[in-house]
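Taking it in order: structure first as structure tokens, then the write-up.
Note that this complex is displayed minus one protein chain, with the remaining chains in position.
Think of it as A and B in the order they're written, each chain with its own count starting at 1.
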Amino acid sequence: MERPRHQGMAKNTYMRWRLPLVCLLCEVAMIVLFGVFVRFSPEADAHWEEEKKEMNVTSDIENDFYFRYPSFQDVHVMIFVGFGFLMMFLKRYGFGAVGFNFLLAAFGIQWALLMQGWFHSFKTGKILIGVENLINADFCVGSVCIAFGAILGKTSPIQLLVMTLFQVTLFAVNEYILLNLLHVKDAGGSMTIHTFGAYFGLTVTRILYRRNLEQSKDKQGSVYHSDLFAMIGTLYLWMYWPSFNSAISEHGDAQHRAAINTYCSLAACVLTTMAFSSMLQKKGKLDMVHIQNATLAGGVAVGTSAEMMLTPYGSLIVGFICGIVSTVGFVYLTPVLESRLHIQDTCGIHNLHAMPGLIGGIVGAITAAAATEDVYGKEGFIKAFDFTGSYKTRTPSVQGGFQAAGIVVSLVMAIAGGALVGGILKLPIWGDPADETCFEDDIYWEV
Amino acid sequence: MERPRHQGMAKNTYMRWRLPLVCLLCEVAMIVLFGVFVRFSPEADAHWEEEKKEMNVTSDIENDFYFRYPSFQDVHVMIFVGFGFLMMFLKRYGFGAVGFNFLLAAFGIQWALLMQGWFHSFKTGKILIGVENLINADFCVGSVCIAFGAILGKTSPIQLLVMTLFQVTLFAVNEYILLNLLHVKDAGGSMTIHTFGAYFGLTVTRILYRRNLEQSKDKQGSVYHSDLFAMIGTLYLWMYWPSFNSAISEHGDAQHRAAINTYCSLAACVLTTMAFSSMLQKKGKLDMVHIQNATLAGGVAVGTSAEMMLTPYGSLIVGFICGIVSTVGFVYLTPVLESRLHIQDTCGIHNLHAMPGLIGGIVGAITAAAATEDVYGKEGFIKAFDFTGSYKTRTPSVQGGFQAAGIVVSLVMAIAGGALVGGILKLPIWGDPADETCFEDDIYWEV
Partner (left out) sequence: MERPRHQGMAKNTYMRWRLPLVCLLCEVAMIVLFGVFVRFSPEADAHWEEEKKEMNVTSDIENDFYFRYPSFQDVHVMIFVGFGFLMMFLKRYGFGAVGFNFLLAAFGIQWALLMQGWFHSFKTGKILIGVENLINADFCVGSVCIAFGAILGKTSPIQLLVMTLFQVTLFAVNEYILLNLLHVKDAGGSMTIHTFGAYFGLTVTRILYRRNLEQSKDKQGSVYHSDLFAMIGTLYLWMYWPSFNSAISEHGDAQHRAAINTYCSLAACVLTTMAFSSMLQKKGKLDMVHIQNATLAGGVAVGTSAEMMLTPYGSLIVGFICGIVSTVGFVYLTPVLESRLHIQDTCGIHNLHAMPGLIGGIVGAITAAAATEDVYGKEGFIKAFDFTGSYKTRTPSVQGGFQAAGIVVSLVMAIAGGALVGGILKLPIWGDPADETCFEDDIYWEV
């Protein structure tokens, strides 16, 4: 599957005309497409002043902006600072981590506004965008940031833009299948964001396997200060995850509940991560890699179920399990994935996103299947699962089945899509670095 | 009071089985107790859809979530990034500062949800939690983070978990005495959080006095980069303190006022800190220790009174005084506390939390005693001090007296509790570091 590589083989990583060309082409395309398609949603349009009266809205505070904007900003911080700084742990790849994440996310959110817009906000020929679209665009890009984690340090910025273009497209298709065709609930994206993003990225890095990567092995580690920068990323992801999982839930109790469940799951996850980090190391010392990553697995794993009646203790149990699974994964699975399956996963996204994402999908399916009118209340039950219209007669156990189907669809889409995109990224035209210059800022950055 | 120590005495700091055991035991206990006791508050429960109608709530925006969630997230950042990074100033203890703070806070918030829940949110056998409980749990843990500042670098993670267990318990008892029995106002926690947390921590560090700590004196300083990381902590504490002091105030004008008063007090505090930092140094140069800490004293000192009609200029005066008191404390008091009283206060919490906390309690008592119906309005007066039910006839001066009593109770509880917990932490089973390895990450961390 790999093309032959010779140690020291010269690679053309000169970006001067290729990168500008790709960036400018992408952005011009965005402008044209936005010009044709994108307008403001009614609540962001100046006509709102009149529509408010027609719709009997008595106060400006009823504008969706006030329900969601604080959560949006938290999510925004997670995407740009959270992911950007988390990936800064590499000792000589800080510029690449934060800078390329910035580039791909800035492009990705624009393309996501369009792709998701066509599927979900398309009315009379226009995509009407409001704050919820901004959150969804950030979510979509989150899945790209996850995939970036697997190939961190081994790709050129052009490859990242190409990957973003394709991954956002496939994300939107997968999301449409899950949310609209299967009528699945996944407000925090255990399936659509984490499972999809992680298996996509793992497949891409498998295709891009580099036999001689040990040449740059010494650069794959961290130094003291890079670990402290990475903790900024970790903490912002950890603190704002309750906003992530509640950002697009229904107004009222659903948002409230999603935040509480996530808070609980994350808290439990920290304790089991610490426990297993110490336990699995001979000298009993804590490993920053685990603290930086596995503490977050609890947030991933309640992504589907946080808005449901998972209950605080249910959340604690999920967090408890995921801290263990994720830490054990770092210690035992990551080396095996590389040596046996040739999956070189720079950031360990398999442990932070893939496995917890799958767990999250399963927990969501179970929680949905176990729902009763007694627990949710008659109206709450209908509202929570949107059992209206053509879904009026769907039962919880059927819903659970569809939720499970959603996991499978996401997996299939991720692996098929990742294989396709990995193949494209292997073309020798994108300026990727040679093995010996991986994980090194100064190929693409003026240092 | 100190057990004899010999230089170079071998200490068993091996954590491999002890730390995992303690973490897992704690977390399992949390799961069991949450399973038995913790459920969602009505506003976070799916039944809300029906209750809303019964209670004539016309809009989802009336859900307490929208009143408090943005403040909650700010408080959350203060606890995890604010305290975690502020304590990163030590040159070789960055992992311990941010990592142990993460561990103890993640455990503490769970235990606080239970302890505070039993006292304040216990209905028909269940603790019903909503966003306000999350804020209160963060607050409670804030007092543990403060105490951690005094013993930073000198304790094992197990000791910190043990301290958290006891301190959260005592915090909840003290808070109950103040808020429920004395009917004291303390929304920003000058007494319950700062006074209690600081004197608790100072007592613990007194009991754990290390005669030969000068062996690791060189590691107690900062380096250039560690000071910059610490400024991240300082600034987030400083910027979000208005959210801290207003987070659990009554809806409406009280939250609004608390934010403004805190903003004013903090601004004034920066100027007097800078003035005295320069004035008290022979060469007139500014000292980062003061900037990192004393600039925050103004927020501590309006913790009780910020939601009252302290007025903007009153807040400026409080901030003005506290910047001075705190900076002078760092220069003159901290060395004396160590040499005379054997109180080794790593972060100087006596200057940032203890003295300003006391001042905050006093300012609160005076502001309450000076309240009049003229200043608050008839209804505002009753609402501000909750002079309803059995407190209907309480006068401002009586309220002032109870506020003052609250300071004394907090002090007594802190010192008695600190002595007890300090004694427990002296047991030679918790794996604390030897004197010569204090303030050093590599005993507990893989570096």
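As a working rule, contacts are C-beta pairs under 8 Å (C-beta built on N, C-alpha and C of every residue); 3 or more make two chains touch, one makes a residue touch a chain.
It should be emphasised that the depicted structure is a prediction, and the values quoted were computed from it without experimental measurement.
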Given A:E27, A:D218 or A:E373, the one touching the chain that is not displayed: A:E27
Listed residues B:L228, B:A369 or B:I415, member touching the removed chain: B:L228
For chain A, the residues touching the chain missing from this view: 14-17, 19-21, 23-24, 26-28, 30-31, 34-35, 38-40, 43-50, 52, 59-61, 63-66, 69-70, 73, 76-77, 80-81, 84, 88, 94-95, 98-99, 102-103, 106-107, 109-110, 113, 129-131, 134, 157, 225, 229, 232, 442-447
Absent-chain interface as seen on chain B, which is shown: 61-62, 66-67, 70-71, 74, 224-225, 227-228, 231-232, 235-236, 238-240, 242-243, 251-257, 259-260, 263-264, 266-268, 270-272, 274-276, 278-279, 281-288, 291, 295, 309, 311-313, 316-317, 320, 375-381, 383-384
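Basically, only the chains that are shown with their structure count from here on.
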Centroid distance [mean C-alpha coordinates] between chain B and chain A, Å: 34
